[in-house]
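Showing just some of the chains, left in place.
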Amino acid sequence: MLGEACRETLEGVSTATLTTCLFKRGFRNCFLQNVHPVNPAAGPMVGEAYTLRFIPAREDIDVLDAYRDPDHPQRFAVEHCPPGRVLVIDSRGDARAASAGDILLTRLMVRGVAGIVTDGGFRDTPEIARLPFPAYHQRPSAPTGPILHHAADVQQPIGCGGVAVYPGDVIVGDGEGVVVLPRHLAEEIAEEAAEMTLYEEWVGQQVRGGRALPGLYPASEESRRQFEAWRKARERP
Amino acid sequence: MLGEACRETLEGVSTATLTTCLFKRGFRNCFLQNVHPVNPAAGPMVGEAYTLRFIPAREDIDVLDAYRDPDHPQRFAVEHCPPGRVLVIDSRGDARAASAGDILLTRLMVRGVAGIVTDGGFRDTPEIARLPFPAYHQRPSAPTGPILHHAADVQQPIGCGGVAVYPGDVIVGDGEGVVVLPRHLAEEIAEEAAEMTLYEEWVGQQVRGGRALPGLYPASEESRRQFEAWRKARERP
Amino acid sequence: MLGEACRETLEGVSTATLTTCLFKRGFRNCFLQNVHPVNPAAGPMVGEAYTLRFIPAREDIDVLDAYRDPDHPQRFAVEHCPPGRVLVIDSRGDARAASAGDILLTRLMVRGVAGIVTDGGFRDTPEIARLPFPAYHQRPSAPTGPILHHAADVQQPIGCGGVAVYPGDVIVGDGEGVVVLPRHLAEEIAEEAAEMTLYEEWVGQQVRGGRALPGLYPASEESRRQFEAWRKARERP
């Protein structure tokens, strides 16, 4: 399980910074493309991935009554995704019909789930925009899901927004979008990202004060020393 | 003509709910794709469709002076679309030049038209965002229309956002987008959607109170009874 | 250099009006497609173009340490784009990795640059949305730039949003988007656009008062006379 300290650290860093940490380790494809926050103020979102996979609908199978089956994978996921996790839906990037709507998101929120992500679209987005529950999608999509989507299974490796998502990967969302951290790297990347974030806070102050970027960003040894001094000063009681 | 009661009922339901009612009757393609509200606060929008059709521009025909012709179909539509109707423009999904701008929309608003929809883009969108007149489009588009669009005719069947629109179809818009109801089904669908909306209001209360979805959504007979009790209690004086 | 009077005039007209003036002169492709304001309240933006060109990244060249080179064209541009200019980046319309982030934009702002435009995406967009510095892009993009972009050179003719941009062209941005004025036409177009804007202000009043469009927009001689009277009245002390 993702430790509380790691979760808190990740809530304090941006998805942009995380992509830089991942790039240093050779990961070039970790930010979900075309996936946006419905309600940016609800964030940040941090949690391990619980996955749900959609395939295209078939007219004889995907009817509204299919939702009466308690094992229907979409409804199963909504009731079984553990608290603190992020429900990630592979909608094949197809936002022409809804991946879920406000009632399901409310249920997830009440159950303590950390957030929801789809590379398709949600319906009832005016309501979702007011929920204090982080939700990320491509674009609003009113049409009922079975028009295009069939929920196939849960907790399998999936793709979402063009990125591989394995169950348990750490999902982080902010006002910009969503990044996927391979599970085994989450702690070390959280640490490094927190460091970078603090450095960039100091850089921001320097830049607003008129300082030029060369030697500052990326850091020269001189800048690094100045930063360490600032950091110590600021941590002093 | 669309009755006032039906109009009011439709103003109280969401496009999402309407797509579900239509799906039950075999309609899978009734929500305009890639068409978004410019000014979500101006809605809801309900009215019968008055259609305007664009084809690609031709350089020798589509010049600014063409607008001097009072029979120019775009200008004709703006002056002749009856009050209470929705002007729906087939822009072939091309938002690289404008379908209309704030002056035309203001004129439509003053004339009592119910709203305007295009699958292209509007210009002057910062102004349109402040008009109390529902307007739906793909994305802002400053370039003047004749660069790409030629207004061909009015009141013919068209496509908009990938959906068939026949003159007189009932167009409903909310904060999520726009749905097209075949004219002959509008009343019965309005009734059904209002029923569903009330049931979902009760479901929302239940879910916020911690109840699980199975048996609730979709409704079991037991849930249906509980809902009816709630409904009666609430209607009691 | 762009005169202060011309700059002020251009700050008072819309990109929509400018595209009409350009269309009258045969220019059909001057509005950047799929380029949107990050922070519409920061505008308007007016300045001559200073260009930066990206090509696709190559794994052995485009590493984070490349930013240590003070001649790295992206960093060079940020330090050398003259005050009052607009930095325009040709990102080949690829928003899958960032063209720049909030630290670089802050530096540009502090240096007095007039704004920044890319047909890719910015990272740190929640921060950029709060900067009083006009910034235009396609969509938020957290991934660090070298994943996809290599900064090749500055001050060469480029394409951005499908439009040719020559160094020195006049770039105008408003709440709708960005238009490119060929340098030699900027003054005459600014004049004409200001005239049109005044006329459209009067038209707006007329339309809100209930007047129909034929003879008004486009203007008949009669309307032109009425407008001139209104204009004189309003300029009278």
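Residue numbering begins at 1 within each chain, and the chains themselves are lettered A, B and C in the order written.
Assume a contact is a pair of C-beta atoms (placed from the backbone, for glycine too) under 8 Å apart; a residue touches a chain by one contact, two chains touch by 3 or more.
Not measured: the values here are computed from a predicted model.
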3 chains shown - copies of the sequence in the complete complex: 6
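Note that in this section only the chains that are shown with their structure count from here on.
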Interface residue identity across copies subunit B, subunit C - same or different by half: different
CA centroid of subunit B to CA centroid of subunit C, Å: 32
For subunit A, residues that touch 2 or more chains besides their own: none
Subunit B residues within the subunit A interface of the complex: 14-16, 18-20, 23-24, 28, 30-31, 33-34, 36, 40, 174-177, 179, 200, 203-204, 207-208, 210, 212-214, 217-218
Residues of subunit B that touch subunit C when the two form their complex: 64-65, 67-68, 70, 75, 78-79, 96, 98, 101-104, 106-107, 110, 123-126, 139-144, 146-147
